[in-house]
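In this view, the complex is presented without one of its protein chains, the others remaining in place.
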Amino acid sequence: MSAERIMRPLSVDPTKLVVSGLLLMVCVIGAAFNERFATWTNLTNVIEQSAALGFVALGQTLVVVAGGIDLSIGALVSALSVMIGFAGQAYPEWMVAIILGTVAAGAAVGAVNAAAVILLGVHPLIVTLGTATILNGLTLIVTRQPAGSVPEWVEGFAYGRVLGFPVAGLLMFGCFVLAGFWLTQYPSGRRLPAVGGSPEAARLSGLPVRKTLVVAYALSGVGAALAAIYFVARTGTGDPLVGEPLTLASITPVVVGGTILGGGRGSVLGTLLGVFLLATLNNLLNYLGVSTFLQWVVQGLIIITAVSLHVERRRDA
Amino acid sequence: MIELSGITKRFPGVKSLDNVSFSAARGEVHALVGENGAGKSTLIKTIAGAYEPDEGAIVFDGNPVKWAGPGEAKAAGIHVIYQELILFPELSVADNIYIGQEPLNRFGFVDRRALEKGARAILTRLGHSLDPFAKLKSLTVADQQMVEIAKALVSDAKLLVLDEPTAVISGREAELLFATVRRLRDHGVCVVYISHRLEEIFALADRVTVLKDGKLVGTRDVGKISRDDLVAMMVGRPLADIYPPKRLAPSDTPVLSVCGLKAAPRLKDVSFDLRPGEILGLAGLVGSGRSETAHAIFGSLQRDAGDVILDGKLLPPGRPDQAIARGLGLLTEDRKGEGLLMNLEMSANVSAPTLQLFRKGPFVDRAAERSVAREEIARFSIAVPGPAADVKPLSGGNQQKILFARWARACRRVVILDEPTRGVDIGAKVEIYRIIHDLAASGVAILVISSELPEVLGLAGRILVMKEGRIAGELAGEQADEESIMRLATLDAAPEAA
Partner (left out) sequence: MSGNAIFVPASKAPEIRANRPTEVLILLGFLAMLVGIAAVLSPAFLSASNLRDILVQAAPLCLVAMGQAFVIMVRGLDLSVGSLMATVAVLATAFDASSNLMIPVIFAACLAFAAVVGLASGLLVTERNVSPFLATLAMMIVLQGTRFAYTQGSPSGRLPDGFRVLGTGQFIGIPINVIVVVVAAVFLGLLLHRSAVGRRIVTVGGSVRAARLVGIRHKRVILLAYVISSLMSGLGGLFLVGYVGVVDNWVGRGFELDSIVAAIIGGVALSGGVGTVAGALLGALVLVVIFNIVVILGLPVEFQLIIKGFVIVFAAAIHIRRTSAR
């Protein structure tokens, strides 16, 4: 009995196995084809580069598990990065406060998204699309070019190392671990899949559905904020277009990792694996000299393959 | 235990409850009956705190209360088990039982071991052995209901409301449920029990309250009232025979022959014949494979093996369109989810399977559709504003009649009816039975699937009983009674027939 109990939380679902397998495959191919691939430096590079994607993918996972979707992530990252850039240039001594303020701002925007979904009854797809468009507009009005600057020490966030590990990567990893733990062990976190999977049942069971949604979207906003901070740390300025590819990019690892877009089921671990797979793949393709264009094709094919594998066979004709 | 006085609740355009007073005591099973639309559901939701009454007062356990939401009522000890079970299919049994009130350990996160122990304890108390870690969606409906009841016990329910619990279970599972209800009552829990099935009320309840059109008709002791009186109270008039006279032996050549039908996961081996003008009943416990049989024949469920022969020719599997073209129709169990086309008007619902008959070139002849719909409205006395009306706001009985009109029109050879009077009130039920009778009289072969034994017995000339995916036996004439059906449906199979 107790052996069974121990094994249970470890029961791995096929998706994660597949993704891990692919990851392994990519690493092996990489190591075989290019000696610069399998180096420590490269590994830390990959981790570093996946930090932004990791932050937003984590946020997206939480929202999707709660039954929604957040298409405003990319726009929010851009907006926040510009905000940091300008504020950092004007008040460099307040940098710490600015960073905290950014996180708060991200959470606030997320909360607004959730509020619109709840109060207006509009589909999250549309609400977050609307928010994204508005944010894009606002950001571009402020500046069309990268602008602003931040004190040098901020760059440590992107390039710093702790015991040889990239700071950003560690932070991202830490966030994933915390989130995974919260989602499965804490009542407040377990509400997310409950609300996402059966919203009516959740409501009638007396679960705080509204609060749960607000928390989920707010956390997604926080993820966007962290990604924004990372980008600013990397380039030293804010950039109104930096987040553009991130919205759709944030969905890929989520889907590849096995979280179903319908809500109620999902795994933070799966997303993490997905993030690594995509980052490593990216890295490998770069080393192999594959053009960006073909990388796009590969990315699209991966999405298709990953999702097709999740298919639950239906008995209907 | 609970006392509602003078409750009135209005919704846009309708007074759902009109000055209703209701009380139920500790350690009592109090039945709540009434036709659909009588207000039972609204009353329950008011008790549960999901609705706030516009007028009137509620006193619970001696204190006047005014709940802001279902959470508060639940905290006070009121637990409702709705027909659509409020469970989370993706979570485990234990998770479901403890949802919202998980035992925590000192770090603030969920104490898995306590969860499991607690779940096992409760389930044992109920007399059930379910794996607490099983995912809810893997359980049968009856077991899921048990989980709901376990939820109630965990939250120390003082008042338990059961909304048509036997709509989706029957036979032995229902017996287990009754035993559980009695056990709860003996422990002092107040149970409010809603059901259309009068036999259950007489078997289980201490008192019964009748609602009609949002008003209270009366409350009686079950021991002091007869079944006919109760029906009269519900319908407002005495009812003569509910079931039309049975038909005589139909002709010999079967119109439909089913051989060796098999479809995973539940259908193992089903064979039978159906003759024109015959009403064949298909009885059995929930989960015995009756609906699967229907869908496998119709083509909406993929067959693994077996043949279906209609009018002497094979019917290809998985092609509902072909079944319909050859005159075989299926009226499904779930009229709201699978039967009615909610986004189309009434006339489109009637014409749906036979759309090609209403074509004028590539276009649809709406005028013809509507005129046909008008005929059906008259024929079946459907209470609907007109052929262009929405179907969503109609009552269950009228919605069902629309579906009958659809299939009676579309299919002239065989019609399979899956739970034809589920959620339909007594008055409409009688009309539907007449419709079925007339259909058979016109030569259509009918297969009736029903969990309501009196209905099967009342309608069918011959009854097949299914058990665990196979036909356990066939009953006809005087042999057919509730006891013999249940015996076939539940006893372990005798030496296995081939």
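Letters A and B name the chains as they come in the text, with residue numbers starting at 1 for each one.
Definition applied: contacts are C-beta pairs under 8 Å (C-beta built on N, C-alpha and C of every residue); 3 or more make two chains touch, one makes a residue touch a chain.
This structure is a prediction, so every number in the text was calculated from the model and none was measured.
Student: Based on the whole complex, identify which of B:Gly27, B:Gly56, B:Pro320 or B:Gly458 touches the chain you can't see.
Tutor: Of these options, the touching residue for the absent chain is B:Pro320.
Student: Touch as defined at the start, partner being the missing chain; which of A:Ile29, A:Ala104 or A:Leu129 qualifies?
Tutor: Touches the omitted chain: A:Leu129.
Student: List every residue of chain B that touches the chain not included in the displayed model.
Tutor: On the chain B side, contact with the omitted chain comes from 298, 300, 320-321, 323-325, 330, 332, 336-345, 348, 352-353, 355-356, 359, 362-364, 390, 392-393, 406.
Student: Tell me where the left-out chain touches chain A, residue by residue.
Tutor: 67-69, 116, 120-127, 129-138, 140-141, 199, 248, 251, 255, 260-263, 291-301, 303-304, 307-308, 311-312, 314, 316-317
In this section, only the chains that are shown with their structure count from here on.
Student: With chain centres defined as C-alpha means, what is the inter-centre distance between chain A and chain B in Å?
Tutor: The answer is 44 Å.
Student: Hey, which residues of chain B end up touching chain A in the complex?
Tutor: Where chain B meets chain A, its residues are 50, 69-71, 74-75, 82, 84-91, 95, 99-100, 102, 104, 108-110, 116, 133, 263-264, 299-302, 317-320.
Student: Which of the residues in chain A end up touching chain B in this complex?
Tutor: The touching residues are 5, 8, 181, 185-187, 190, 193-194, 197-198, 200-207, 264-265, 315-317.
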